[in-house]
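Below is one structure. I have some questions about it.
Removed: one protein chain of the complex. Kept in place: all other protein chains.
For chain A:
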Amino acid sequence: MMELLPQALTDGILLGGIYITIAIAFSLTYGVMHVIDFAVGEWIMFGAFTGYYLNKWTGLDPFLFLPVIFVLYFGVGYLIQPVIHRVLSGTKGNPFLMGLVFTFGLAIMFRGLALTAFGFYSNSIPSAFSEGSFDLEPLGLTVTIPTVRLVGLAYALAITLILHYLLKKTNFGLGVRALAQHKDAAGLMGVNSKRTGSYVYGIYVGISAMTGVLLGCILSIGAQMGNEYTIFAFFVVVLAGMGYLAGVPWAALLLGLVQSIFMIYFNPSHTLLAVFAILYIILLISPRGLFGKGV
């Protein structure tokens, strides 16, 4: 069974790449807006269907549409954020809970809307990348790397690096980090919290929608697909530390590796149990996530 270890590790890393794409922007938006957006899976689903239809209508590879999808959904997120901001900045009741309920309601509404608009069948997005794989047998390793999953990992790393650059090397990023640390103080220093929040939410929705296209190429798409990804996004972000962006890739890779190794070497039916057991143990030891840097 040990000969399967290289493949198990490879599969785990590739699966981790998928989880990075789902969770990284979700973590960013939590860090800035302090809202757990339960509609993350639905943004992924909308992006997936947009890619599906663009491919169907034009016949072009869905990966070519990623920039278009990002711009389109950035706009959607930018326009929706002020509504969420209004819910979160209320003075009566508990704005945090209201934010949760609001995004939860959005998720249910989006799911119903998708069911009506896209129908109830599962679909798949064809891509040239879905066809091939890299076989490492000539190198003496019994490892196969599906091209589309490798593209997924590259996409995950690219998004992570771009976000890192944006946050650490630009004035906009400085404003975002200031906002994440202390909203009022950032405001006093000249950061426009409303506009910056809208940009961040737009970036998050845009990245989530692009992720949908990727997932549609690797797995499948359907009007109800979002729920599963919301759970995993939430899981990764909690494990990484709420709002701690740098922890997301490590948490995602850990999750992917646990899942892969457990599926191969232990009882696959208990995979999710193992994943959640690890989450609970880590949170017991370090309640602020893997690196103790979450909110």
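Note that a contact is a pair of C-beta atoms (placed from the backbone, for glycine too) under 8 Å apart; a residue touches a chain by one contact, two chains touch by 3 or more; residues count from 1.
Simple rule for what comes next: contacts and distances are computed from a predicted model.
With the options "Peptide/nickel transport system permease protein", "Fenitrothion hydrolase", "Iminophenyl-pyruvate dimer synthase domain-containing protein" or "Amino acid ABC transporter substrate-binding protein" in hand, the undepicted chain maps to the protein name "Amino acid ABC transporter substrate-binding protein" (source: UniProt).
Annotation: of A:I80, A:L166, A:I264 or A:I278, A:I264 touches the absent chain (contact as defined above). Which of A:A8, A:L106 or A:I203 touches the hidden chain is settled by the complete complex: it is A:A8.
Of the candidate positions A:T58, A:S89 or A:T144, contact with the hidden chain is made by A:T144. For chain A, the residues touching the chain absent from view are 3-4, 7-8, 11-12, 14-15, 18, 111-112, 115, 120-124, 126, 130-133, 135, 142, 144, 146, 148-149, 218-220, 222-225, 227-228, 259-261, 263-264, 267-269, 271-272.
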